[in-house]
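All protein chains of the complex are present and in place, except for one that has been dropped.
Coming up: subunit A.
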Amino acid sequence: MEIILSPITRISGFLTIVLEIDNNVVIDAKCKGTMFRGFEKLLINRHPLDAIYLTQRICGICSSAHSIASSRALEDCSKIDISFNSKLVRNIIHGFDILQNHIRHFYLFSVPDFINVEGEKINSKVPKELENKINENYIKSLYYSTLAHQGLSIFGGKAPHNHGIVFGGVTSKLNLYEFSKAVEISKELLEFTNIMIDDYQIIEKYYDEYNKLGDTGGNYISFGLFEDTPEFTICKSGALINKELCNLDLNNLKEYEVQDDISFINAPRYIDLPVEVGPLARQSIRSGWIKSSTLNRIKARVYEAKLIAERLNEMLNLVTINQNETKTDFIDGIGVGITDTIRGALYHNVEIKDKKIYKYNIITPSAFNLSPTYNNVKGPLEKALIGTYIEDINNPIEIIRIVHSFDPCVSCATHLVSKNGEFLNENYFMHR
C-alpha cells in the first residue's frame, strides 16, 4: 500500500515522502520537494555583487553559507584572494550560524521525535525524570539559538540574511565593545553544547535500535569547512567512496534532471553515485569512515556543535580589531565557490559577462541528501528509508525520525531546471 506523508513538519520548507509498504516494511520511498522559486534565473542580468545578498534569500536557516559560497565564486572569477582576517570573520559568522542551526535542529526538530515536549504525544522510551531534564533544555535551547544569531549579527548586522560578507572581504570592523560581547556569547554557547551532548547520550541509550536504521550506503563527500583557516579547519574537502578517502575532484560532480509532477529537486551525483553530505560525512572524512545511521547523523551534529563552539572561541581571539577589507573591482569570467555548511556540501558557480551575471548555478547540500531516484538508483534519504519496519502504519514515527536526522531543507533543495520540456531555471551545470 502507498502512504503519502505531507507535510513532513519540523524541517525548513515543504517535503513530501511517498512510501510503498508491504507487511509493515517500506519497500519503496520517494522524496519530493514541493516548492519552486528559480533562483538561478532571477539572478541573470543582475549586478554581480548583488548575488551575495540575494542568494542568501534561498534559505532562512543557513543564509550565511550562501553568502560565503557566492562571494567565493565571485572572487574566484576575479582571481582575488582575501586576507586572513576576512577569512576568520567569515568563518565566525558561519560558525555562529551553524551553532544556531545545530541547537535549533537538535532540540526543536529532533528531540520531539524521542521524548515528550509540551504535553504527552508519544510513548517515550526515556524515563520520566530524564525526559523532564531534556524538556527543560528544550525550552532553554530557544535562548541559545537566538543568542547564536545575536553573535552572528555583531559581525553581519542582522540574521537571517547578513550584510557583513561582501565581495573581497567583510564590512564589519570589530571594536572591543563588540568583541567582549562576542566572547561571552561564544563561551555561553560552548557550555550549552556540553548539555546538548549529554541529552543526546540519553536519547542514544534508550533508542539504540536507530543505530541500525537510516543507512544511505555511506558514501560521503565534503567541500571543506573552515578549510581556508588551516588551524581551525573542521573538515577538509574530500570524498569517502566505498570507504576509501580520496581528494575531492569537482569534475566528478554532475547534476541530473528528474521529471516529477510536483517535485522540484534535481539529482546531484558524485562519480555518478548518490552521496550523503552533512556533519556525519564531515566526521567520517575527518576521522575515518562511520556507518551511516539515524543516530550517527544526530550524534555527528551535536558533537560537531561543540567542536565549532571551541573553534569560534579561538578564532575570536585572533580577529584584528578595527580592520575590514572590501573590494568593488570585479571582472568578467567564470568562478566557482564551494564550502561545506550546516547540511553539507554547497556549490555556487557564476559566469559574468559585460559586468552582469550571465549564468548562475547552485547545488545545495539538501539536494544531495534529498535527491530523487535517477537511473534506477535511489537518492540517499530514499535509500535510508527502504527496509524500515513500521510498527503502526497510522503513525510511522520511525520514518519521521530517520528523515529528521538529515535536517532537510527544501527551500535550498529545489532547483529543477526544466519541467515538461520547458526551461524553468536557465542554469545548467557549467563547471569549467
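Basically, contacts are C-beta pairs under 8 Å (C-beta built on N, C-alpha and C of every residue); 3 or more make two chains touch, one makes a residue touch a chain; residues count from 1.
As a convention for this text, contacts and distances are computed from a predicted model.
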item: Chain not present in the shown complex, as UniProt names it (candidates "[Ni/Fe] hydrogenase, group 1, small subunit", "Fe-S cluster assembly ATPase SufC", "Aldehyde oxidoreductase" or "Transport permease protein"); value: "[Ni/Fe] hydrogenase, group 1, small subunit"
item: Absent-chain contact - pick from A:L49, A:M196 or A:I342; value: A:L49
item: Sole residue of A:A73, A:I92 or A:L152 that reaches the chain not shown, by the stated touch rule; value: A:L152
item: Residue in contact with the excluded chain [from A:P7, A:P127 or A:G288]; value: A:P7
item: Residue among A:K30, A:R90 or A:R104 touching the omitted chain; value: A:R104
item: Positions on subunit A where the hidden chain makes contact; value: 4-14, 16, 34-38, 41-42, 46-47, 49-50, 53-54, 57-61, 63, 104, 108, 112, 117-118, 121, 139, 142-143, 145-147, 149-150, 152-161, 163-164, 166, 169-173, 178, 181, 262, 264, 324-328, 400, 411, 424-425
